[in-house]
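Every protein chain of the complex appears in place save one, which is left out.
Order as written gives the chain letters A, B and C; numbering starts at 1 within each chain.
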Amino acid sequence: MDKELLLQVKNLNKFFLLKKSLREKNRVYVKAVHNVSFDVYRGETLGIVGESGCGKSTLGRSILRLYEPTSGDIIFNNENIMAYDATRLRALREDMQYIFQDPYSSMNPKMTIRDIIMEPLDNFRKEMNVKAKEDRVAELLEIVGLSRDVMNRYPHEFSGGQRQRIVIARGIALNPQLLICDESVSALDVSVQAQIINLLQELKKRLNLTYLFISHDLRVVKFISDKIMVLYLGEIMEIASSDDLFAAPRHPYTKSLIGSISSGDPRAKHTRVILEGEIPNPMNAPKGCPFSTRCPIATEKCRVEKPALVELEPDHFASCFYV
Amino acid sequence: MKPSNTTPGSPLPSNKKPLLQVKDLSVKFRTEEGMFFAVEHISFDLEEQKTLAIVGESGSGKSVTSLAIMQLLAENGKITSGEIFIDDEDILKLSQRQVQHSILGKKISMIFQEPMTALNPILKVGEQIMETIIEHQGASRKEAYAIALDTLKQVGIPSPEQRIKQYPHELSGGMRQRVMIAMGLVTKPKIMIADEPTTALDVTIEAQILNLLENLKETYKTAILFVTHDLNVVADIADDVIVMYCGEIIEKGPVADIFETPRHPYTIGLLATMPSLDNDNDILPTIRGVVPNITKRPTGCYFHPRCDHAMPQCAQRSPAVFQVGQQAVKCFLYEQDALGVQDGPGVQDGPGAGEVNHG
Amino acid sequence: MLKYIARRLLLSIPVIIGITILSFIIMKLSPGDPLANFINPSISMEDLEISRQALGLNDPLFVQYFKWIGQVVRGNFGYTYSGNHSISGLILERLPNTIILTLSAFVLSFVLGIPIGVIAAVRKNTRVDYGLTFFSLVGVAIPSFFFGLLVIYFFALVLGLFPSGGMINIRAGYTGYAYFKDVLHHLILPAIVLSLGNIASVSRFTRSNMLDVLKEDYIRTAKAKGLRNKAIVYKHAFRNALIPVVTIFGLSIPFLFSGAYITESIFNWPGMGQLGITAIQNREYGIIMALNLITATLVLLGNLTSDILYAIVDPRIRH
Partner (left out) sequence: MTLFKKNSFYDFAYKRFKKNKLAVIGAAVTLLFVVMAIFAPLIAPYEPSEFFFVEGQNVYNKYAPPSDGHLLGTDSLGRDVFSRLIYGARVTMMVALLAVSISTVIGTFIGLITGYFGKLVDAIFMRIVDIVISFPVLFLLISISTIMKPSIWIVIFAIGFVSWTSTARLVRGEVLRVKQLDYIVAANACGSSSLKIILKHILPNILAPIMVQITIGTAQAILMEASLSFLGVGVQQPTPSWGNMLMDAQKLLVLRDMPWIWIPPGIVNLLLVLAIYFVGDGLRDAFDPKQ
């Protein structure tokens, strides 16, 4: 199978200025996304996993340029969208969509479901008349497993899972190529979470979608992704295919992360690996390897020097001196 | 064993006296559309040094149960029936002052999900720990300070001499939860309720806190009522499990039995929907439909509209509770074969985990 | 903390400048020529022009502004048209009286307003709450001049308990403690009238803050610890509810100065407000502008104090 490159992120940086100062050296930045590069092929799901403050949501939003990246290149369909002006950027929204974590706050509570799903159509399908748009909304609702009767109702009349379906309907309204799902199932109950995961899987096949799936939940990411990227304090620790990553994690952080989740089996109690210490405040991120403060195998070198992301095996990258 | 209308006491025959006994507890909530049950006729026991997990999805009444025990229900919530025994004393019969004086913080303490909002932002953490000691043990400030410092050490807070003088916002999420735990343990209560204590935390921190709770349970000889939605956490920490759905206990039993042979179709479905690390299917098993809103619960068994094994009677009346082995199940499927018979929809030949309503 | 104060001070510099510019513009927009009042029919146009030059009235506006500001910084606000009194002298004479009145009202508003709000919140949805809430609403809704007149009518004219106006009994010529007692006797009614609206808003604000705080998670934690109600309400809830109340320390200062205009004129209290009213009647723009500038500055200082206090009581800002 020929793999077609859809998205290429090169050395992406997003720094937030935290303390203003006239002198550059006095300014304090939070490096939310630091030198991140990766490729996504069409039809693939890339899982982005990490703990709070690892920059996974910032990364997702920066790719859409909802946040303006500090530097780097984002090449989408062979075009560098960093060079886009506001108009072209808006046009790009047709091809890239975003689905949020909280289905309760991602819909305008004063709008009906019809208007919510119709909004992208209003923006991009000016040639469609109201009737055609309404038909499209009904079609979308059916695709996500809701009936067209819900059109005139308001978001608060739905449960979390139903809302997430509506949000997904809005997300696929323009037939995007790339869907960025930012913790899209995290706020849902377990039984509903499974429904939505299945829906996403089904849509991916049906509409030939490519996903960036951002989550803190390793199980979910493992289930849904073809390839997984592990972030820590804004930097890539490891990228590998989903199977490789879980079968043979290379980076000590990935190892502890996988070890720290429960087996889900009461007979196998106390098998969790306890990673000591806490995630450093991103404001005072360590100089060398960001994981060096907690890493069981860290040496002096790790504390002063940043390891590069190296390809250990085909398509398996990690950034650690000791792998 | 004869079916009873309410959930029976401990499923485990035991000569230990339960520390906490909840009998036939019901809680109603007033909404704009009227009064509704948030918790209906639930009963359970918590024994010394055991961890009992209450697991359920949102709206299952698991948090309401724990708040009702602490008598911390919101203004629109009310206990409408039932008894709550702590040390053979029905605390619902005590005055508010008596509960404050001799129960809360002394015999039973509680830790919450969001350590950020659960700590008072303008009081130093030391003060917040000390006040409980001073209130319940009549200690002097100096004594209280020493105890607080010691407890902070116990919960693994580095350089407690400095932390004790800090405000909650100066601590990380994990440290704050440790402070909460220290606050709950400082008076050495026999019972601790932990309401989703790790839900707001990162995975690596969650592992630390769960580990800490297990260790402290040994040191302090505390029984824990652990409220959570996360079955993985339950598998790790619980001795016994209560599964709640729509304000009712639908299944109850030792953790190993529940995970190995779940009986209630809801429990079966719930366990099956968890994505597991070694399952590589394309599609997850699911439970169809959604949890009904508190104001729109169906008749009969609350689960029947979502249940693949629903029978006509399920829509008409609420099933009784049947004892199957160590487990108590509130489902008609076990009516005939109550008491230890294995041919219900168990994993072996019934609606096994893998078969639950794909897609 | 020091940095925070410094930042606040820095931010108030443009505001001070803005205040003086606005004051200056209003003064310049005032109708009529400041010299018009002195026009002696015998003075020739040439002489008038010379005095205009002398007074700098022909300079470009910004030059006039800087000259004026130069004077103002030295505390010189010029002279009145009629009688040629020094404006700063007039104001200085009145300023203490206004401060006595507003300060008493300020203290009253918080000493009464905060407890009323706390009691109403703790007794939420009881008769006590409804009564206090209704009282607060009436306090906010009643026109202060009408309330002042009612108070004079009942307490001074009908019951004869208090004097109907003025600050001292001039004829008695009291000194020392008797003087103090006499001022206090005159002060009670106007201070009540001036503070009523403020008591009402402070209590409403305190009540709603208290109610918000009582719903916070940490109150639930305090209850779970088995603390007494008193400790829950005062140690945990009240202290948190008080933090936003500090912000209205500053906001109530302009409110009280505004109110002083009316209260002073109804009660013949010899303060700046009364001076202002007379100035309006006599079109003494110099006085009006000086009053504006002084009060605006006082208000700014009040807001600044209030911000700093806020930072002191709230550890989240302090750090």
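The working rule: a residue touches a chain if its C-beta (ideal position, glycine included) is under 8 Å from a C-beta of that chain, and two chains touch if they have at least 3 such contacts.
Keep in mind that this is a model prediction, so the values were computed, not measured.
Here the missing chain is touched by one residue of A:9, A:54, A:107 or A:261, and it is A:107.
Considering the whole complex, the residue from A:16, A:29, A:84 or A:124 that touches the absent chain is A:124.
Across the entire complex, the residue among A:19, A:90, A:267 or A:287 in touch with the chain not shown is A:90.
Within the complete assembly, C:211 is the residue of C:119, C:211 or C:309 that touches the hidden chain.
Listed here are the subunit A residues that touch the chain not shown: 61, 64, 66, 90-91, 93-94, 97-98, 100-102, 105-111, 119-120, 123-124, 153-154, 156-157, 167, 170, 173-174.
Mapped onto subunit C, the footprint of the missing chain covers residues 11-12, 14-15, 18-19, 22, 26, 29-31, 137-138, 140-146, 149-150, 152-153, 157, 164, 211, 215, 254-255, 257-259, 261-262, 265-266, 276-277, 280-281, 283, 285, 288-289, 291-292, 295-297, 299-300, 303.
Rule of thumb we're sticking to: only the chains that are shown with their structure count from here on.
If you average the CA atoms of subunit B and of subunit C, the two centres end up 56 Å from each other. Touching subunit B in their complex are the following residues of subunit A: 51-52, 159-162, 189-195, 197-198, 201-202, 216, 218-220, 222-223, 246, 256-257, 260-267, 269-270, 272-276, 278-279, 281.
Looking at the complex, you find that subunit B touches subunit C at residues 70, 72, 96-97, 99-101, 103-106, 109-110, 112, 114, 117-123, 131-132, 135-136, 167, 169-170, 180, 183.
Partner subunit B is touched in their complex by these residues of subunit C: 216-218, 220-229, 231, 235-236, 239-240, 243, 313-316, 319.
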